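Here the complex is missing one protein chain, while the rest keep their positions.
A, B, C and D label the chains in the order they appear, each numbered from 1.
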Amino acid sequence: MADKKFRYNVRDHAAEYWERSPKWRRVCLSISFIAFFYALPFLNNPLINTPGSDFQSVLFYPVGMYVLMAIGLNIVVGKSGLLDLGYVAFFAIGAYTMAILGTHTGLNFWEILPIGIALAMFSGALLGTPTLRLRGDYLAIVTLGFGEIVRIVAVNIEAIGGPRGIAGIPTPPDFFNAKFTILDPKPYYWVLLTFTLLIVWMVRRMAARRPGRAWDAIRQDDDVAQLMGVNTLKYKVWAFVLGAAVAGAGGVLYASQILSIVPDQFNLNVSILILACVVFGGIGNLWGVILGATLLAFTPERIRFLSQPRILVFGIALVVMMNLRPDGILPKKKREHFDPNWHTVEESGEGEIK
Amino acid sequence: MDFALLRDAFWGLTFDGLALGAIYALISLGYTLVYGVLRLINFAHSEVFMIGTFSALVASGIMGVKVEDDPRTGWKMVLTLLVCLIAAMLASAITAVLVEIIAYRRLRQRGATKLATLISAIGVSISLVEAFRIITHSLPREFPRIMDKTFLLSYAGADIRNDKVIVIVAAGLMMFALERFISKSRYGKGIRAVSMDENTATLMGVNINKVITVTFLAGGLMAGAAAFFYILVYENTSFKVGFFLGISAFTAAVLGGIGNLKGALFGGFVLGVLETYTSAVFGTAWKAVISFLILVLVLLIKPTGLFGESIQQARV
Amino acid sequence: MSEKLLELKNVTMKFGGVTALNEVNLHVNKGEIAALIGPNGAGKTTVFNVVTGVYKPTSGEVNFVGQSVVGKKRYQVTKIGIARTFQNIRLFGESTALENVVTGADVHSKSGVIGSIFGTPRSRREEKAALERGMELLAFMGLKHRAGQLGKNLPYGDQRRLEIARALATNPQLLLLDEPAAGFNPAEKVALAATIRKIRDAGYTVLLIEHDMSLIMDISDRVAVLDFGQKIADDVPKVVQNDPRVIEAYLGAPADAS
Amino acid sequence: MRLEIKDLHVHYGKIEAIKGISVTVNEGEIVTLIGANGAGKTTMLKTISGLRPVSSGQIIFNGEDISKMPAHKRADLGLSQAPEGRGIFIGMSVLENLEMGKYNRKNRKAEMNEDLEKVFHLFPRLKERISQVGGTLSGGEQQMLAIGRALMARPKVLLLDEPSMGLAPLMIANIFNIITEINKTGTTILLVEQNAQQALQRAHRAYVLEVGHVVKEAKASDLLNDPAVRAAYLGTGAH
Partner (left out) sequence: PAANAACSGKLKIAYQGPLTGPEAALGINELNGVKFALSKFLTANKGANVDPTVYEVDDQGDPAVAGPIAPKVAAEECVVALVGPAYSGASKVSLPVYLSAGLSIITPSATNPTLPTFGKSIFHRAVLTDDYQGPAAARLIVSKNKNAKVFLVNDASDYAVGLQKTVDITLAGRVVGKDVTPTGTTDFTATIAKIKKSKATAVFYSGYFSQAAVFVKQLRDSGSKITFASGDGTLDDQFVKLARKSAEGALLTAPAIPFETASPKLAKEMTAMGMKPGVYTTESYDAANFFLEAIKAGNTDRASINKYVSTKSSKGLSKTLKFDAEGEVSGADVNGFIVKNGKLVLLGAIK
């Protein structure tokens, strides 16, 4: 009990500190925060190192990639409350776009990126428009099925490599001094980090504005949201499409780093893991989701020394943690605001309306 | 596309599809029961089934059956089959109840969200699969042939095989028994009450924990039966057996209208037959795709599945 | 003077065997406070549901400023100017009071997802306007000090008032209130009556369902009475109050004029 | 069946909603709790029926301390509540909802029809709607159903939370008559009401609650004439 209070206090204090800070301090804090993440690959700390795998690579995949996708899925599941069990499909669509166009056309990574995102968004809309009318768990099975279908189609179509997938995907062209090769994951990580920051920025803007409110309303009470004038289907499709865009972007980047992809990589487990990241971290809370994804991606790498029971331990940890913190590590806990200005007007209907 | 095959082998495909569907139906009952009370997909249910198959295996060993033996006959066979069936049902039921206690109960009592519980159940599922993988050295296991497989009769090109007849009939009977139990005992009402409003249900004197335990227990028993029948027909199992069957069974539950017992039974049979037909017409590789598209079609026309009651929402 | 804002013509609403509304003719004039009363299950809430697009009437017409609302989506109905509250409070409990109201105020924003991501001038303008409107309405309903509190944590009375604020935020021409005083004590009812009057005076038209007769008599310009889905009276309060059919079906004893 | 609440404290998280309340309901009495919104009336009833845990204090029912007993067992002892917000099982028919009221009673069959008849007699509307699902009933119909369902359990102590809410005037009068009638047949009643006028007329004794405390305890008829109470809870213009 005592430590629970303590935890919340830390969070609230941090948030309050942030709110009270003048602009210059916020800028400084943000810059040092961001700089830290760009410098992360150079950090050689035994605590966070991964003895069985390459730390710099781990930062790109799985950690960075999971974080990105978890943020994307959080728009769908966390913000608008739609259970999507086939999120990997959009990741696959991005990756296959990169792979097919990269090997068959002269287009480079930067040119393919928007195409991949657009295709992912398009398929999001295509899937979402008819099915988002379904409620709750019916949507879950439909999305689960969609995720599997994308994989099965990739396996069954010889023209895109069938089960052998596609190899020889080109790396992005050099960017100033940064060379993209499979031997050096750092530039990829930086690109990924930049994507992520961009998306965090976008999501935060949306969340605080009209779309965020619409999603909040839809998640809490779809019927009433409609009656308050929210075009719920439109906003649900938007959530789906934006989530798809994020995963699509991730897929394009991922394919260009790993250089060869096979359909089996895009299986149900990935969707479930990303969902676990979202819930584990604290559904609906951006920072929680980021933390959750980091932990869930990082832990199996960190405990590689366990060898055989590695995944077993991971599963048990998942159960234990959910039991201990059902709302996630950093729960979405809406803080109630008290603005002293709000008390200035005398109460009981003194205000006027037009 | 090979519609001619469907035409020529129609009755055979239908019969075999029904046998597969019977197993789906029994598993999907577990999904539907748990969904019916908690409004949650029990992700660990596929592992409840998996454990049932291994228990039947162990039971056959205890009954002194060896893989290289000839099939048994007469009372000895019946006894062995029964022991295996009961072992599978018990083990699955116990697993299901434990899953509830470990993955669900605490979370529910703390008022956790559905998703948190979902992840907790996924954690249990991952752990069980991995634990069994380690125990079985990642290898599949074979189930001895206890009962000789013979063709009872041939009708219009369909070979009616004894084991599959048993599966279809037994699934129907079990389903019937379950339906009777749920509708005649107080539990059926308790389950529905808890699913609609836990607080009011307790006020009516419903012991929520007990009702939920009974639900998991019943789902587990059915999954155990499914496990036994599965292993009787297909004669092998592995740690990953639950995964593929689980998805199909869950799809069946949704197709029939999740939360509805008759729907699960019906959905199971329909999906079994559907998968067999689509495999014949479009090739087995496409069966999942086609079955899924049909599911979506059904849901778009009838958003709550074939038998589903309309989702109950307080009116505005 | 009496321009008809809302008009129901021969509206019938059947649910299986239940006829909730039977050939109901009803109208609301612009600028008035109209009341809808009747025994439990008479079909009052159903009228609201038909008007706001929750149900599609089995037959009949529902016109709002000359255009039919039948077949319109719920959010479209809100856009053209009808807003409502709910008999069983339906707030967004996990959102703050201010967010609840601003969600309503968003109806008339044009900027969507893209606009808010890139912070287009229009989106900023609309955002600011919506927030201001929200605060204004909270103040109007006496809820300004609650702005930052979550809907579910508000006291009961404030929840009811917040629902009204949220509905007003959609800038409706017609405001539908479903038992806004339920669960209020006499003092609160008096205050609510004053508020509703103020709403009307600010130019809104109100259609009100209520079981508290003193409140109805106090503020309504016209009272329609439903019984078993049929309209049995429609007149000024004084007349309705003394209508024997109304007394028999609804009031019980002749209500004493206060 | 005496119900005795001693120095009860109840929390919602960090907020203390009930701050040391003692209330006694003697066998055969109607006791009413009145008080402004948020005073803690509903919380009291929820705590007595077991929906909210007790932070400290005792709830003694028939000599037995039930403050730690799970809610469903309290129901078995004969405590029955018609909850605020009605708690209708929205997907169950009217009949099924009523049957739920008898969930744990032995020889339910025999009693069932008898009790159903009683409820239908009190609320003929419910009989008309016997197979309609609870979720589609009108607000007032749901209220009748909630009360009817609580009666089905043949409670020893009946907890009613604003039973008149959402009911039409005729029905309100009816409800209070019913309360008196049930009480006459031996059921002890703890009644929470905003309609203090009626409640005080029907009750034997009353408690006035203010933000988690009892500020007044008296015979109901005395409170009815207490000017402070009249001003605060009966509305100045009320009769």
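Everything that follows uses one rule, which is that contacts are C-beta pairs under 8 Å (C-beta built on N, C-alpha and C of every residue); 3 or more make two chains touch, one makes a residue touch a chain.
All values derive from a computational prediction rather than experimental measurement.
S.K.: List the shown chains that the missing chain touches in the full complex.
M.R.: A, B
S.K.: Which one touches the absent chain: B:R39, B:K114, B:R186 or B:K240?
M.R.: Within the whole complex, the residue contacting the unshown chain is B:K240.
S.K.: Residue by residue, what part of chain A touches the chain that was omitted?
M.R.: Touching the missing chain: residues 50, 52-54, 56-58, 60-62, 152, 155-156, 162-165, 167, 182-183, 185, 257-262, 264-265, 301, 304, 307-308, 310-311.
S.K.: Using the touch rule from the top, list residues of chain B that touch the missing partner.
M.R.: Counting over the whole complex, chain B touches the hidden chain at residues 2, 4-5, 8-9, 12-13, 16-17, 20, 67-68, 130, 133, 137-140, 142, 145, 149, 151, 159, 161, 230, 234-236, 238, 240-241, 243-245, 275-277, 279-280, 283-285, 287-288.
Methods note: only the chains that are shown with their structure count from here on.
S.K.: Measure off the straight-line distance from the CA centroid of chain B to the CA centroid of chain D, and report it in whole Å.
M.R.: That gives a centre separation of 44 Å.
S.K.: Indicate the whole-number Å distance between the mean C-alpha point of chain A and the mean C-alpha point of chain B.
M.R.: Result: the chain centres lie 33 Å from each other.
S.K.: Indicate the residues of chain B shared as contacts by at least two other chains.
M.R.: In chain B, residues 313-316 touch at least two other chains, as defined above.
S.K.: Send over the residues of chain A in touch with two or more other chains.
M.R.: Correct list: 223-224, 227.
S.K.: State the interface residues of chain B toward chain D in the complex, per the touch definition above.
M.R.: So the residues of chain B in touch with chain D come to 186, 189-190, 192-193, 196-197, 199-208, 309, 312-315.
S.K.: Can you list the chain D residues touching chain C in their complex?
M.R.: Interface residues on chain D, with respect to chain C: 36-38, 85, 125, 129, 132, 136-141, 143-144, 162, 165-173, 194, 196, 232-239.
S.K.: For the complex, give me every residue of chain A touching chain B.
M.R.: So the residues of chain A touching chain B come out as 77, 83, 130-131, 133-138, 140-142, 144-146, 148-149, 152-153, 155-156, 223-224, 227, 268, 272, 275-276, 279-280, 283, 308-309, 311-312, 314-319, 322-323, 326-328.
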